[in-house]
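What you see is the complex with one protein chain gone and the rest in place.
Letters A, B and C name the chains as they come in the text, with residue numbers starting at 1 for each one.
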Amino acid sequence: MSIVAVQLGQCGNQVGHEVFNTICGDVRGTHGLCSKKENEAYHDACTERFFSEAESGVPVARAVLVDMEPKVISQTLSIAARSGHWKYDDQSHFCQKQGSGNNWANGYSVHGPRNKEVIMNLVQKEVEKCDRLSGFFTIMSMAGGTGSGLGAFVTQCLRDAFPTSFILNHVIWPYGTGEVIVQNYNSVLTLSHLYQSSDALLVHENDVIHKICAQLMHIKQISFRDVNQVIAHQLGSVFQPAHTAEAGLHYSRNPLGDLMEALVPHPEFKMLGLRNIPQMPENSLAYSTFSWPGLLKHLRQMLIANAKMEEGIDWQVRPPCPGSSISSSHSTNKLLHFNTSIANLVILRGKDMHSVDLGSFRDPSLYTSWLNPQDAFNAWKTPRAFNKYEKSASLVSNSQFLLKPLDNVVGKAWNMFASKAYIHQYTKFGIEEEDFLDSFTTLEQVISSYTNL
Amino acid sequence: MRRCRALPAAVGALCRALPPRARLAPDVLRRARFDRPQATLDFWRLLYALLKQIHGGEWTESDAIDTQIRFVKSALWYHGYGRPELYQLPSDGSAGSRELLLAFSWLLHRVNLLEWLLARNRVKTGDETSVCTCEDDLSHSQKDTTEMAPGLEDRVDVRYLQWLNGKLRFQWRSLHAQHQEQCKLLHKIHLFTSGSHTDQALGHFSVTETDLIRHPENYNQLLQHLELETMQLEAFLEWKQLEAVYWQWMETVLDNMAEEGSLRTVRDAPVETSRLQEGATCCPWAESMTVQIDRLSGEMTALHSQLQELVARRRSAWCQKVKTREEELQKEDFSTKLGKIEESVELKLLDLTNHGAPNKNKMHGSCRLVFRSKRSASKTGFGGSASKEPVPAVSATEVIRELRMREASLQRELKQLQDECKQRLDGIAERLDGVICISP
Amino acid sequence: MTQSVVVQVGQCGNQVGCRFWDLALREHAAVNKKGIYDEALSSFFRNVDTSSKLGMLLFFRSAGDGPDIYKGKICSLKARALLIDMEEGVVNEILQGPLRDVFDSKQLITDVSGSGNNWAVGYKVYGCQYRENIVEKLRKTAEHCDCLQCFFIIHSMGGGTGSGLGTFVLNLLEDEFPEVYRFVTSVYPSGEDDVITSPYNSVLAMKELNEHADCVLPIENESLFDIVNKIHQMINSGKLGSTVKPNSLVTSSAGTAKTVQEKPFDAMNNIIANLLLNLTSSARFEGSLNMDLNEISMNLVPFPRLHYLVSSLTPLYTLADVNIPSRRLDQMFSDAFSRDHQLIRADPKHSLYLACALLVRGNVQVSDLRRNIERLKPSLHFISWNQEGWKTSLCSVPPVGHSHSLLALANNTCVKPTFMELKDRFMKLYKKKAHLHHYLQVDGMEQGCFSEAISSLSDLIEEYNELDASKGGLRTDPSRLKIAV
Partner (left out) sequence: MLPAGCGGRLAAALQAALRGGAERRRELERSAERGRDVLWGERRGDERPKAEVGPGGGRESTPSSRELEELELLNAALEKALRVRESVSGAPAAARGAPGAKPAGGAADGGDTGELELPAATRDGPAAACPTCEVRAGSRQPTAAKKPPPYRLRAPYRTDPDVRRTQRKAPAGRVSRAPGAAGKSSSKAVAPKQGGRRGPAVPAAAKPQRTAGFPRSAPSEQHGLPAGDGSSVAVCGQQLSAGKRCCAPLRLPGGAEEHTAGARSASPRAAALQEQGCQLELPLPYRKAHTRNSRAWEKCRLCHTSADAAAARTRFTERIQSSFCSPTPTLSPAEIEKELKALQDVPSRLSLYVEAESADHPTLQREYESLLTLEGLQSTVSQCLHKLQLLRAAVESQRKLHPGCTGDQRDCCAACAAGAWVCGSAGTLAVPLLCYSRLQELRDLFALKLQVSMLHQQIALQKVSL
């Protein structure tokens, strides 16, 4: 069982590199705090998931690097190789000379078809290295041109070429302002296209991570590297091996499939958010102790109050009374802040996790009326500590948490679209106004579905 | 005199050739011959165990005797056993051992019982896979009987169904990945152990065999099973030698019955059938068969009328053309050409009907997977010299071709059903104005 | 990695170009300490020394300052440039100067008679006459690139050759290289320009810029002059004089033996050259947030004709104390939006922003960027549908002698007054039909050209007017699509 990562564009490549770095660091670390046997099993499962082994003995990331511009890839390759602990395959990358220029249409309609064959060949080669392919993990931003446009195209190609594989798109949601001016257009086009071909979209908002860096990690001058490291940590906390309820003593061999089955079987609800606790600077860790009930209490409130980190949670938010009817509860002001879930997955890592009571996540009032908690809630566990945190919990949630950002993006893009600004840049590459309209329709449908949970 | 000694041997061999679980003491047969009630229960159990295996069910000792008896009767009916006396036997198993002996003997021949059981229970040391899709048919026809979970009805949201459906879709994908891995592993093992197997026909080890080499201490049981099976096979061979004795003996049973007058002939038994007919209205088997036949004949009829129209049009067009070019054609010696065409079409159609007809030679059940690289395949003369090759073999390409056809036809059936469903939904949606329906 | 070709036309264009190549070489020399011909270097230079198989070029001396830094090895580097002038003076000067080795004769097109400050002569006469020659040389240059992304045209609007032949070349590029971006750096004449016909030339050139350029970076001589003057005042007042770095942004022409006082144009031209360097830095060097050249027009040009980007460079005055980061860093951002730092006389803060890009170089992180955007946003007016119209880039390589720098590009209606002023000056002449005959006697030049040009300019101004009008009005969002449940 292996996951093939596809890193797309500058953002995708930078984040992807940090993810492999984090995973490798976690596995190599001596912080496991578990039995030797457990640690070995963890190590083996992780290696099989993310790395193939080269003759040199240095693990090789199961990844395909794609960018339309050479700078980032060459930088990424060399940094990885320099670490000495892992590297990328020398052959498994592709870049062109000229970027997509923040133009989704350029990435999707020009670069995509032009380079499809080469990219898919690379993917195929990587796939053949796996005994069992669990699926693809594509990492991309939705603001730029290559990650978003080419990313959407490549995802589509993956879906066509591997109809029975799982595809999880990790999408970096741009800062609300300041990265790319046409980011809302690009986002709308990306999300709507991914909604057709991907199985799930795991979203990280730059703004949120930035805040985590500032408030939890206490970083003064935050660089993209810091942001990416937090993202990588969160992703690692989900994708490192864990025991599912069913697999029993063995580490799950189907991480993507398990994740998808637990969270996104419904084709209309594919948006996943990720929260974790605790998160703090490394040097404070030594002075901190955590209790599982405390962690989970916070995590649950983060979920229902839609807080992205453990600081500044609104403790006033409560789940609606089971008695109140659904229609009336939507109108009440208090419940506007309540984040209704479709499904949640909690991952616990660290000692004593077996004794943890997860009952508070099985409360039916957390979930939409048409799913019962048995269907909607899952937990994975492992006694193996993750990344120096003696105990840590992560929550992957399919809930309304992205509703607001999504609504924002669609709204802003729609405003721009109404004044026809920048449209000529897209028509230049064959994306017409009608394509925009289709994308808007798709996303309005998604918004409406999530709103009416 | 010889027969006297031979009969116990034959019966003994027969009993030993039966699967261990269903094994019968030879004495039971002897007693049944005299219709002793003591033998009845043993016989019901035997038949139950055997038929249950044939029908792929799990054998459970705990099943109540009346359930067992009901099942046996039903299964015998299914195989076409028609002695009304059997069906009238009491459901507590208190009498009728001779009837059961007859049924058992009939079954023995009718469905090749022994051979069938031997093949089915074969100790599997190889990597096996089934080459047909019968098991799917089976599991899904059984699924229809699944009971509804209580209390589910009142809170089923379409979205919940979509959710479950999506989950199922994902599950299939995971299964696919698992299967692909399995293939890769099997292939590696086959490849790496190529040439190791002492059995030249196989050439390489199976997973079980390779595992056996690594952990021989875990395979005592397997060995014992193998030995037991060998003994069973030897008993079967013995049985085959002595079979005639048994059948002659069975005839004497019939003779006896005829003397007693308990063996009626067809002519004097119209009374009993009426008893069988009651309650016949609710037979779900017949129901489902009728539905299938209806659907099939619907499709056929449609095809038929389509063909009729097409043929009529073609024929008239062709006649016209021939008429206009008559002379020219005569010069070309057209009729011999037509003769040739007729021949070739006949061949083509023959091929078609052969495909369509129940293929007697079609492989069923599981086969041992064997890897033969193209090179070695030609060396062993696989396929080409079928007469020399003692073990029946089928190539993956053949099976794949068969499966592809099956896939296509199923796809078609599914599409038909979906269209039907959609039409129905559209019908409903038309009445509900302004609603967008997303079909599950 | 992509390549760019600089086409410098006319006296002004060539003088600016000269400064550009000088500074570009210095910048790469500072970054590329090992002297390897790398991708970054390849964007503006090609390496013609085929004998060096390793691609090694020891053209820099590590601490080498002064004219001798190029000695010897420089001969292998050739600028991706085309030098066009219809007089010989400036080009000859370059060919005799320290930069002579980066150009060869195949990159030059000169004439002796000049264009007589007449757009029509430049465009119609020389255009026709040199068309083949120009195309031929452009092709040669293009062939040396493996991925040609952008042409930079440097010219002035007031004269004859720069405006006339410059816009002709622009036209030509569109025909011959439709895929390649065309960025135009246009130096606009000041009101008291000594060329009488400069309003004609400018307006006629404007029409071409409107139609054929992807981006225009307008620069006004007066603004440059003001900036340079202010720097001098500060230096002379002694406040900062002692601490001004000898090798900093504006004064970096020290390498040539001439002083700032002796040749004031050099300082002004340095500003333009720096503008181009900073504009392309993120495409050339690595950084955590890259910005390719094609992203500039993508992000900053919402409507095809509104492609005039007002630029500002900082730090300009605060060169001395680059070592005090944080407060000065924020000051750098504030300055970029102040009137004093714009390269045209305009006040973006009080006009309407369509879009804005911040190109940051040096040791600046995304949090600095975010903090400053949040800080400055309230004081700026953005158009309703682009309230968050910020594009940013972070290039990790700072300009020579600095720890960081910022180039702000604004698509802002504040360019409008410049155009209106130009229009007024044009109309003053045109009403009197003054000097018209000089133009009309040129073959293919008709009066229609003037009216078309002026209406093109008026249309542009009108477009800006309409946008400005929306500024005061209430913001109403268009209603969204509705989904039936």
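The working rule: a contact is a pair of C-beta atoms (placed from the backbone, for glycine too) under 8 Å apart; a residue touches a chain by one contact, two chains touch by 3 or more.
Fair warning: this is a prediction, and the values are worked out from it, not measured in the lab.
FYI, only the chains that are shown with their structure count from here on.
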item: Reference chain B; chain at largest CA-centroid distance; value: C
item: Centre distance in Å when chain B and chain C are each reduced to the mean of their C-alpha atoms; value: 82
item: Rounded Å distance, chain A centre to chain B centre (Cα mean); value: 48
item: Chain centre separation (chain A, chain C; CA means) in Å; value: 41
item: Touching two or more other chains - residue numbers and ranges from chain B; value: none
item: For chain C, residues that touch 2 or more chains besides their own; value: none
item: Of all residues in chain B, those that touch chain A in their complex; value: 155, 157, 159-160, 162-167, 169-174, 176-178, 180-181, 184-185, 438
item: Residues of chain C touching chain A in the complex; value: 1-2, 39, 146-147, 149, 286, 288-290, 292-295, 297-304, 354-355, 357, 365-370, 373, 377, 384-392, 394, 477-478, 480-483, 485
item: Interface residues, chain A side, partner chain B - complex; value: 1, 131-135, 164-166, 199, 254, 257, 260-261, 264-268, 368-371, 375
